[in-house]
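A single protein chain has been omitted from the complex, and every remaining protein chain is retained in its original position.
Up next, chain A:
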Amino acid sequence: MKLHYLPVLLFATLGLAIAADPQPVGKPVAAAPDYPLDAPAPSGRRPGGTLTQEFTPPPLHDEENKDIRRERNYPEQPPTIPHAIRGYQVDINGNKCLACHSRAASVQAQAPMISITHYTDREGQTLAAVAPRRYFCTQCHVPQQDVKPLVENGFKNIDVLLQHELPPGSNQQR
């Protein structure tokens, strides 16, 4: 056989193979699920939509950077961060937060020094340096954005609660 018939032959076999394929085109890949795909989404985070609907995501906002310390809702609350922290590196190599908030640096930076709890380990032992469990600041402290909360929040602080509890006239300091 002459060699230049070879490609033609190849194509012919290929065509035959395709034609002989018993599988119909457009067969569904998997059986349809037995639950409705368009069930309404759980209320709250995606109000109104269903799982398969896509929304345009809300625009991103900048971190609030007003440098005004915010009220805490209760004494043990980790205060939220009143300034931007973009690009602040906190890892094994260094801790940018401590460059301003450590005992030694806080005077120069005029930043509030981290409180004694940050030097205390879980046995209640006060250490010479920041306790390992307090090293990663953003575990507890977060910056804020000026946005409408996604979820309604009915939190009442202790002052409001006590207002209802106490007999009129008593004046307790908190």
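Worth a mention:
Keep in mind that, in the parts below, a contact is a pair of C-beta atoms (placed from the backbone, for glycine too) under 8 Å apart; a residue touches a chain by one contact, two chains touch by 3 or more; residues count from 1.
Criterion: contacts and distances are computed from a predicted model.
Of the candidates "Alpha-ketoacid dehydrogenase subunit beta", "Cytochrome c-type protein", "Twin-arginine translocation pathway signal" or "ABC-type polar-amino-acid transporter", the chain left out of this view carries the UniProt protein name "Cytochrome c-type protein". Residue-wise, the contact with the chain that is not shown comes from A:89, picked out of A:89, A:117, A:139 or A:163. Interface residues of chain A with the unshown chain, by the touch rule above, are 65-67, 83-84, 86-87, 89, 92-96, 98-99, 105, 109-110.
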